[in-house]
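Missing here is one protein chain; the remaining ones are kept as they sit in the complex.
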Amino acid sequence: MTTAKTRRTRSRQTIEDYLLSEHELEEMYYFMLLARRLNERMLALNRQGRAPFVIAGAGQEAAQVGAAMALKRGTDYLAPYYRDLGMNLVLGMSAREAMLNLLGKRDDPSSHGRQMPSHWGNTERRIVTGSSVVATQLLHAAGIALAAKLQNDPLVVLTCCGEGSTSKGDFHEALNFAAIHKLPVIFYVQNNGYAISESTVKEMPVPNVADRARGYAMQSAMVDGMDCIAVYQTVRPAVDQARRGGGPYLIEAKCYRLWGHSSDDDDSRYRPKAELEEWIKKDPLTLFRGRVEKDGIFPKEDLDEIEHRVEEEVREAVQWALMQPDPGPEDALGFVYKEAE
Amino acid sequence: MTTAKTRRTRSRQTIEDYLLSEHELEEMYYFMLLARRLNERMLALNRQGRAPFVIAGAGQEAAQVGAAMALKRGTDYLAPYYRDLGMNLVLGMSAREAMLNLLGKRDDPSSHGRQMPSHWGNTERRIVTGSSVVATQLLHAAGIALAAKLQNDPLVVLTCCGEGSTSKGDFHEALNFAAIHKLPVIFYVQNNGYAISESTVKEMPVPNVADRARGYAMQSAMVDGMDCIAVYQTVRPAVDQARRGGGPYLIEAKCYRLWGHSSDDDDSRYRPKAELEEWIKKDPLTLFRGRVEKDGIFPKEDLDEIEHRVEEEVREAVQWALMQPDPGPEDALGFVYKEAE
Amino acid sequence: MAAVTVLEAVRQTLDEALASDDRVFIIGEDVEAGGVFRVTDGLKAKYPERLIDSPLAESSIIGISIGAAHYGMRPVAEIQFADFIHSGFDQLCSEASRWSYRTNGDAYLPMVVRTPWGGGVHGGQHHSQSIEAYYTHMPGLKVVAPAFPADYASLLKASIADLNPVLFLEHKRTYRLMRQELNGAPAETRLGHARVTRQGSDLTIIAYGLMLHESLAAAEELANEGIDCLVVDLLTLLPLDQETILESAKATGKVLIVHEDTLTGGLGGEISALIAEHAFEYLDAPIRRLAAPDIPAMPYHHAMESFFMPDRTKIAAAARELAAY
Partner (left out) sequence: MAAVTVLEAVRQTLDEALASDDRVFIIGEDVEAGGVFRVTDGLKAKYPERLIDSPLAESSIIGISIGAAHYGMRPVAEIQFADFIHSGFDQLCSEASRWSYRTNGDAYLPMVVRTPWGGGVHGGQHHSQSIEAYYTHMPGLKVVAPAFPADYASLLKASIADLNPVLFLEHKRTYRLMRQELNGAPAETRLGHARVTRQGSDLTIIAYGLMLHESLAAAEELANEGIDCLVVDLLTLLPLDQETILESAKATGKVLIVHEDTLTGGLGGEISALIAEHAFEYLDAPIRRLAAPDIPAMPYHHAMESFFMPDRTKIAAAARELAAY
């Protein structure tokens, strides 16, 4: 938020029935918007043949930004999944870094071009490296939480997956272990209605992912994942409670994938157009803008200003990233084993 | 029940508040007793150094016999686990065959000495071969049920495991799949309180295995696994309903492992003696005998007669089995691949 | 009958199997919509009951198929990418591969697990893997990895007919690489048989999958230089066709084994060992292996990806050296 200083600073005082300050609300909008605009540019680059693969979070920005803002940055861990661009931005990833990652550039901090885009990881920011294999990260999150408990380190681990991934054995083993040991983990499932082409009825016998918590006597919650403020207000108390030793939580954010599964997917094969159109009306960005504008938290101009700032930031990041060095062939070697310093 | 003919045949008329006929009640007692006596002889042979390994079902005979008797023999499938001697007997395994299996004899119908004892399998009796790896069979059971559904074949699959095995990913994947597809499977968990040395509190966050059904919106039941009649009365309706297309069921039989985990285990390391003594009072054999005697279904003499018959059958089976040929070294080869006839 | 791609050959074969035997069904992620590679496109409409979308759970896809095959069905399971079969390793290793053995043939599993493997598609670490080395160390399983459309068709048909679990590997890059007339083209109809795809006298190249095509291209190039390569297409990786491997090694005395998988512990080691033990007297040179470097899996960026993958140029270079030995 480089240019922020040039503008009147927002009050940090919590606003009634938002539980968020002006400052936080601005951040919220900024991060959601930044995630969306980055994803849009990424898809454009893909269509131009400059990025072989894009997997995006369009439609899930509220679910991601609202949840990530409930974390203590630098203290809490995030074991994300491939759509979580919004979360990574909240935890400190820059637009430039996002583009380095997309392009698999040499200096991509997540994997230096070794993994596909959106496979984030950054030890300094406590973002846990992940593979493409779904649900494995749920166990890593539980393991970090176990370690923190053993060390009396008051941190919380938030880990994410889609609703389809809750069918994996690792989902069961992770929730089972975390519940038995009352670990500070938030299992955060972004239910966007589909696992590629499969709608939820093919994935689960229960109407809600949150229902799966019952088999573990685990606390659970459901939230409108298109409403960033509601998400924050749901996740924050769960995080605080987990930090106080209250044990794990399963939270389901009901959202929707506004785009295809990835840049390789044609969702018209399996998704009714009408359904998509219904959800587009609930676009988290429009929803948020509408509410804060209506309540008069920010005048329209200010919101427009944020939009311009984001556009600019993204434009600059893309230009910059495209010029950055690619990995060389031999960069494929190295770090197969970690050597002691 | 070779000698049965020599005695007055039991009425096959269902007795009020038993839902079982004299004939079935006699069978019930016979099979429970046969399982126990066989296990006792097996352990004796192990102590004599004539059988390297024994894993037994002592204490779980009621849970096993009562459930197996709810199946249509020759029609329904059983995917058992290693303690299910009682179930195998109900489905047609003879005392002799049980001993061939224990001794790994060449003619052991389950695996011809290739697997450890108690790894049963017999396609003719529709007993599904299993490995030592716990919980994998739950998926095989669901697969058989899916096949039957595809072929409109009105059969039911009963599959068993211990409560500790419900922590495995395959347990989750099997229940999830069976519930989504409404398959005719009964997931039958014999909760004997321990997974080797680990008591249930280390294995599950819920007090009952049956609670795990909630995550799948699956029907479930709990039953006193020491009471064979109660077990039958619980499992039978679930089997009938599944056959009519009512979908899967998770049934938990609360029982207890009266012996160590296996012939290699010293349970005094982890089990309070007092607890064991409490459960010994609930021994399924004493319980059953007490009830039918009290209700005057069978006079004491008849029950004694069954005992003698079983003793004799076991003694004969052991003598016979010990004389049977062992596999030769080269019998290790062959059937790595199944050749088309 | 028109010339078809590998993709079309696989789809046609599945279609024919579904049409001719109602015990055949397809289960996997997204198969109803056609799958991510569109292999099963159109089949759901023709066989509504027998295309089954599974939940996202590989152990269940394999475990369910085991149960169904035990019952007597002919399941053809699809694992969306070979990279995601790992969570089904236990069901394949502990259960499927041992079913017949542990029952002395009383029970058996006529099932197929199809999965796209291999790299060169910007798939990065988890959409590019070679998995054959793990599964060729599983007696009781059969592993097939064709290169040409006609072999894909004939060997998939044979795999579905086989009474044992077959892992059928489909190299992504071969899906649309070329077309072949299905009748007329040479097609191996038996599992367990390799083919000498090109005769030659100077040295023997042994390969499979995409690398078979790269090896043939290299052989063409080398022919112009007067180096005459014999090229073996393994086709079935387990059980291996030892006879063809040994005969081809003996024929030239020099052997180059090529695979896309990483070197250490790769299938090339087994092939080399067979030759070093049973064709030793015929060898005129060290047995060479050309494979990917020992890093966990294929990197994403194309520069590193092409560094990782063997190709016609690297094969030709290795072959030249060997010929000059």
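In this document, chain identifiers A, B and C correspond to the written order of the chains, with residue numbering beginning at 1 in each.
Just so we're on the same page, a contact is a pair of C-beta atoms (placed from the backbone, for glycine too) under 8 Å apart; a residue touches a chain by one contact, two chains touch by 3 or more.
Everything numeric in this text was worked out from a predicted model, so none of it was measured.
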| item | value |
| --- | --- |
| Displayed partners of the chain not shown (whole complex) | A, B, C |
| Candidates C:E8, C:E32, C:D53 or C:D90 - the one touching the absent chain | C:D90 |
| Contact residue for the chain not shown (choose from C:I79, C:L267, C:A303 or C:A319) | C:L267 |
| Given B:I15, B:V133 or B:L303, the one touching the chain that is not displayed | B:V133 |
| Chain C, residues in touch with the chain not shown (by the definition above) | 59, 83, 86-87, 89-90, 93-94, 97-98, 101-102, 125-126, 133-134, 136-140, 238-240, 262, 264-273, 275-278, 280-281, 283, 285-289, 294-297 |
| Residues in chain B touching the chain absent from view | 52-53, 104, 111, 113-117, 119, 131-134, 164-165, 167-170, 195-198, 202-204, 264-265, 269-270, 326-333, 336 |
| Chain A residues that touch the omitted chain in the full complex | 77, 79, 109-112, 114-115, 119, 121-123, 128-129, 131, 133, 136, 138-148, 150-151, 169-170, 173-174, 176-177, 180, 334-340 |
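Following the convention adopted for this analysis, only the chains that are shown with their structure count from here on.
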| item | value |
| --- | --- |
| Centre-of-Cα separation between chain B and chain A, whole angstrom | 48 |
| Centre-to-centre distance between chain C and chain B (centres being mean Cα positions), rounded to whole Å | 42 |
| Centroid spacing, where centroids are CA-atom means, of chain A and chain C in whole angstrom | 37 |
| Set of chain B residues in contact with two or more other chains | 169-170, 173, 176, 180 |
| Residues within chain C bordering two or more other chains | 55, 57, 59-60, 87 |
